[in-house]
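Heads up, one of the protein chains got dropped from this complex, but the rest are sitting where they should.
Here is chain A:
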Amino acid sequence: MSNALLSLCLSAIPSVDSRLDHSLLSTINMEVFKRAILQPGPPQAFALQTVQEVIKPQKQTKLAQDENQLLENILRTLLQELVSSAVQSGEQIMQYGQSIDDGETSQGHIPRLLDIVLYLCEREHVEGGMIFQLLEDLTEMSTMRNCKDIFGYIESKQDILGKQELFARGKLVMLRTCNQLLRRLSKANDVVFCGRILMFLAHFFPLSERSAVNIKGVFNTSNDTKYEKDPPDGISIDFNFYKTFWSLQEHFCNPASLTLASAKWQKFTTSLMIVLNTFEAQPLSDEEGDANNLEEESANFSIKYLTSSKLMGLELKDPSFRRHVLVQCLILFDYLKAPGKNEKDLPSESMKEEIKSCEERVKKLLEMTPPKGKDFLCKIDHILEREKNWAWWKRDGCPPFEKQPLEKKTVQDGAKKRRQKWRLGNRELSQLWKWADQNPNALTDPQRVRTPHIMEYWKPLAEDMDVSAGIEADYHHKNSRVYCWKGLRFSARQDLDGFSRFTDHGIEGVVPLELLPPDVRSKYQAKPNDKSKRAKKDESKGAAAQAEENQIATPASEVDGEGIRADLEASAAQMDVDVTATGNISQGGTPTPDEHQKQSSDTDNGQEAGQLEADAEVEAGMIDGETDAEVDLDAVG
């Protein structure tokens, strides 16, 4: 019957005048959703359809902003109505509307509604924050008991709610909701629920979420431990000890104050010594450990020990109580030792010593405290070690833990990265450096660039020199300094005999005789009978020449017969040095005796030739020019 009415209403909607009373409109819309809730089957079957039915969106699958707002208003009102009727019925709100058919429990109305909205949000049909808004409304409307159920729902949908799209839309609302819940809960009595909420938050937010981090490491100094100041009547207690013991808490609560005032530190250590002495004096046995360990599996776990003086005796016999105090000490020491603080906040040397000895005592005591003191200490050590990592993480500005994929990163800041990647100076150098690694077959490659053979290399020049070819002097290859220089290098390596002819004939002398036509060739051929004459002369002049040779730095412009000759020899020697050991060029002025001998024998030929040429002076000048050119080239190269 009601269905019929509804369908009637529905059919009326399109014709509803825009001036129609808004509340009536929303009532009608709400009815549509109510019907949807009652509908069986998965939400994807009808959810979008229902929304389209109500809103008439401009786009088929995605709502515009005002449409979202409208939908949200409808849903919030609907939720409110559902909750109020659930409360009136006296049922738990998350179970309201549940029915058990055929042994199958159908969902309650509210979870059903939430499911549908969640589905819509997940598919981005509607704005993602909507589900969070509804959940916040719901927790605000419910009693604490119902909130537990609601939170159970939230926990069960954690995976979906935590999806990036939804999370981004609703994280703040979720955080607010949880904080509101925490505020409403009693820290002492609802420990489990509080824990659930905190666990949820921990999972829901990324590990590196900064909002919950105590960035500056501020201490909660308002966590004041109150204890009795006057000794009680009627019970026997060492009240001085009681006061000493609880006064430690004031330091644990604000460790930063200890480093600033040495008087405070003195007070703290004397108090701590008294307490540690007492702990040491009364070690707990294993049975006592078992007998007094009420905490294990007990529901009434409290986060703070009571400080009544009447409890002092019992507390001192409780191993877990001792552990708490000792762990507090370790935390405090850890803080004091931690680096990365201001210079003035760091403990002094004497203080460090004291801390060290205290820490050892505390650790020993922890080890002694049953049950399983050793294991416990081990775990605590581990935790404190990890705590250091957190401190460093905070100090480094809480970098996210999620590492971006590597390729993405290089694309993002490629330019910056690449510069850092060059191992050698610049791109070309490092490419050269890596080239061999990347091309292991390069050596055997037939295509690879090799040093050309001089027969090949000098061919162009030989052609130039062939008079029959008739090439004009301007186009001769010998005009190209680079060509000449390279050729000289090659000849020096491959054809020393030809190279030595450079002294007499210049660059054209270097060209292998085989390349030249016979008529030109004869011009450059040395006469074999000259050799003996040259040797004789050399013998008489040898000493002087050698003396001159040792002063290569003498300017070449010093022109006299002997000087030119020496110059000549010197430049030849320089050439030779160039050839045999390139690195020696700079030391050319003072060759070692060994080198010197080698040089003189190597250059024998050239000198001989020079001696016999009639136009020795001219040649020498020319050679000088050549060598100068070479030096120039060298500089350019």
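Here is the rule we go by: a contact is a pair of C-beta atoms (placed from the backbone, for glycine too) under 8 Å apart; a residue touches a chain by one contact, two chains touch by 3 or more; residues count from 1.
Assume contacts and distances are computed from a predicted model.
Asks: Name the omitted chain as UniProt records it, choosing among "Exoribonuclease phosphorolytic domain-containing protein", "RuvB-like helicase", "Translation initiation factor eIF2B subunit gamma" or "THO complex subunit 6".
Replies: "THO complex subunit 6"
Asks: Which of these, A:Phe167, A:Phe193, A:Phe241 or A:Tyr483, touches the one chain of the complex that we don't see?
Replies: Selected residue, touching the omitted chain: A:Phe241.
Asks: Given the contact definition stated above, which residue among A:Ile274, A:Ile380, A:Ile471 or A:Leu513 touches the chain not shown here?
Replies: A:Ile274
Asks: Hey, which of A:Gly162, A:Gly217, A:Gly313 or A:Pro371 is the one touching the hidden chain?
Replies: A:Gly313
Asks: Touching the absent chain in the whole complex: find that residue among A:Ser262, A:Gln282 or A:Ser350.
Replies: A:Gln282
Asks: Which residues does chain A use to touch the chain missing from this display?
Replies: Residue positions of chain A that touch the missing chain: 234-241, 244, 274, 277-278, 281-283, 285, 312-313, 316.
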